[in-house]
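Single-structure report; data block below.
Note that this complex is displayed minus one protein chain, with the remaining chains in position.
To keep things simple, chains are lettered A and B as they appear, and every chain counts its residues starting from 1.
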Amino acid sequence: MSIERSDVEKIAHLARLELAEADMPGYVHNLSSIFDLVAQMDHVDTDNVEPMAHPMAMTQRLREDIVTETNQREHFQQIAAQTENGLYLVPKVIE
Amino acid sequence: MQWEVVIGLEIHAQLATKSKIFSAASTAYGAAPNSQACAVDLGLPGVLPVFNKEALRMAVKFGLANGCDITRRSVFARKNYFYPDLPKGYQISQMDHPIVAKGELEIELEDGSTKIIGITRAHLEEDAGKSLHEDFHGMTGIDLNRAGTPLLEIVSEPDMRSAKEAVAYMKKIHSLVQYLEICDGNMQEGSFRCDANVSIRPKGQQEYGTRAELKNINSFRFVERAINVEVERQIDVLEGGAKVVQETRLYDADKNETRSMRSKEEAFDYRYFPDPDLLPVEIDDAYIEAIRATLPELPDAKKMRFIDEYNLKAEDANTLTSDRGLADFFEAVVKTGGDTKLSANWVISELLGALNKGSMGLAESPVTAEMLGDMIKRIKDNTISGKIAKQVFAAMWEDEGDADAIIEAKGLKQVTDSGAIEKIVDEVLANNPAQVEQYRGGNEKILGFFVGQVMKASQGKANPGQVNQLLSAKLKD
Partner (left out) sequence: MHNKTIAELSQSLAQGAFSSVELTQAYLERIERFDGQINSYITVAADEALAAAKQADAQIKAGTAGILTGIPLAQKDIFCTNGIKTTCGSKMLDNFISPYDATVISHFKQAGAVMLGKTNMDEFAMGSSNETSFYGAVKNPWDLDAVPGGSSGGSAAVVAARLAPASTGTDTGGSIRQPAALCGITGLKPTYGRVSRYGMIAFASSLDQAGPMARTAEDCALMMNVMAGFDDKDSTSIAREVPDYSVTLNQSLAGLKIGLPKEYFAEGLDNDVAGAVQAAIEAYKKLGAKVVEISLPNTGLSVPAYYVVAPAECSSNLSRFDGVRFGYRCDNPKDLEDLYKRSRGEGFGAEVKRRIMVGAYVLSAGYYDAYYIKAQKARQLISQDFKRAFEKVDVIMGPTSPTVAFNLGEKIDDPITMYLSDAYTIATNLAGLPGLSVPCGFVGQRPVGLQIIGNYFDEARLLNVAHQYQQHTDWHARAPEAFR
């Protein structure tokens, strides 16, 4: 299956990835070959097969509703790029 | 052209768990920014979610209360999009297999008629954090305390045909989630929020018109106004020959208008898929039945019982059962005071009036149900009249003590000694010969004047029944 430049641009935007112009042809080419590889699945009939989301047939365990976490804000915010008054800062969000 | 309005609501109710839906951080409101955002809530690399038992129980409880189908195997899915208040870049939600499936709810309209509104589904998801738009050198501040708070998103069918119906539905759900004790219903704090999908179509047309989604409307009043103003806008658009665009719109309460949210204009592709960090949630009949057994009496049933058992008017029963706390309060008043009609009147007009005036909640009322019941007892046994009771109530409201103490301290005990009343009656008749003449001349309406005079002379303490009786007897002499 062939991937077009416009597909790459669209998914790069969906995934919020800036791609250098020079790398664009490489991505188009490589993604196309990856989808060629993936297309090998098409030869197999999977009509009556149950999709398998998870390797183990297990069910979700439930946690007791208990608060055990304490405030670690200072610790966690040491690794943040920009904070002020306990808030994480990002470029202005326009609504 | 005659337009028909079509409305569907998506209500987000924060579930009243202690800890978050997938982490052990507190959900308490109002903490310092990010002080309740733990490693899982922040989406630190490597962290994993574990599902809160209570959130599941509460969702199932909601479903059972509305006769909804409960999904035996529900699945968490990731909804992928980038936004600063969404730490992981995806929201854990439910897509194909929500915990609560189809059900329905009956709402009552202003004219007393009822209507069934379909519930499409209710699914569990995590709340996002908050963006604070005060100016931080031209930047936005992000507080993730709310991130991970459990939400039940209740999606209705597009069954509502007016803003009033939408409000009635929303109020019904609002009352229900509080009855079930699964949400505190606090709209100011955002515990109960609503998005409205609004469209219009020519009356008689089958297919739906293009809808606009009105976001985050945080009061009943605004829901009604936002829908009405949006409907007007859509009518203007269509009648002007243009088309309604499917988009998200924000209601601006100050300007009373809706406007397009440009930041959300981009067509989203949420790329839902089952969350591989979480497994299917399986529940069995025993689990469901155990929860069913804990269901409280629901508003509709309670209302019917109030009408039956207490002989209340439908309207009063409605008011009293609109809130579980109020209904309980009323029943406690009846238990102490004995008289259902008096109790209903006092709770509805005096108590609610006083609370409204002080913008207070029931929990803050200085007059307890027992205090009010005791006071009603004193009306019943003729210790005080209804009129004096208002003074007693006002004093109780000011924390001056219980009814008996106030009656005693203020000397408000009703005069029932007929000799004493007769004396006052005689004085009043003697002092108003002209009015006596009028009465005897056939103007019986003037009796009220004499009653008023007697009550005044007795400082309101004379038993009104006795006064009436004596006056009538004496005037006829």
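The rule is short, and it goes like this: a residue touches a chain if its C-beta (ideal position, glycine included) is under 8 Å from a C-beta of that chain, and two chains touch if they have at least 3 such contacts.
Remember, predicted model here, so these are calculated numbers, not experimental data.
K.L.:
Can you work out which residue in B:F51, B:F222 or B:W397 touches the chain that's missing from view?
P.N.:
Going through B:F51, B:F222 or B:W397 one by one, B:F51 is the residue touching the chain not shown.
K.L.:
Among the options B:A25, B:L42 or B:L124, which residue touches the chain absent from this view?
P.N.:
B:L42
K.L.:
Considering the whole complex rather than only what is displayed, give the residues of chain B touching the chain that is not shown.
P.N.:
Output for chain B: 39, 42-51, 78, 80, 82, 84, 87-90, 142, 269, 271-273, 276-279.
K.L.:
Name every residue on chain A in touch with the hidden partner chain.
P.N.:
So the residues of chain A touching the unseen chain are 3, 7-8, 11-12, 14-20, 23, 26-27, 30-31, 33-42, 44, 46, 49-56, 58, 60-61, 63, 72, 75-76, 78-82, 88, 90-93.
Here is the rule we use: only the chains that are shown with their structure count from here on.
K.L.:
Starting from the mean Cα coordinates of chain A and chain B, work out the distance between those two points in Å.
P.N.:
Averaging C-alpha atoms per chain gives centres 41 Å apart.
K.L.:
Which residues of chain B touch chain A in the complex?
P.N.:
17-19, 23-26, 32-39, 42, 44, 50-56, 73, 75-76, 82, 84, 131-133, 136, 138-144, 250, 261-263, 269, 271, 274, 276, 278-282
K.L.:
Residues of chain A touching chain B in their complex?
P.N.:
Counting only chain A, the residues touching chain B are 14, 16, 53-54, 58-69, 71-73, 76-77, 82, 84-95.
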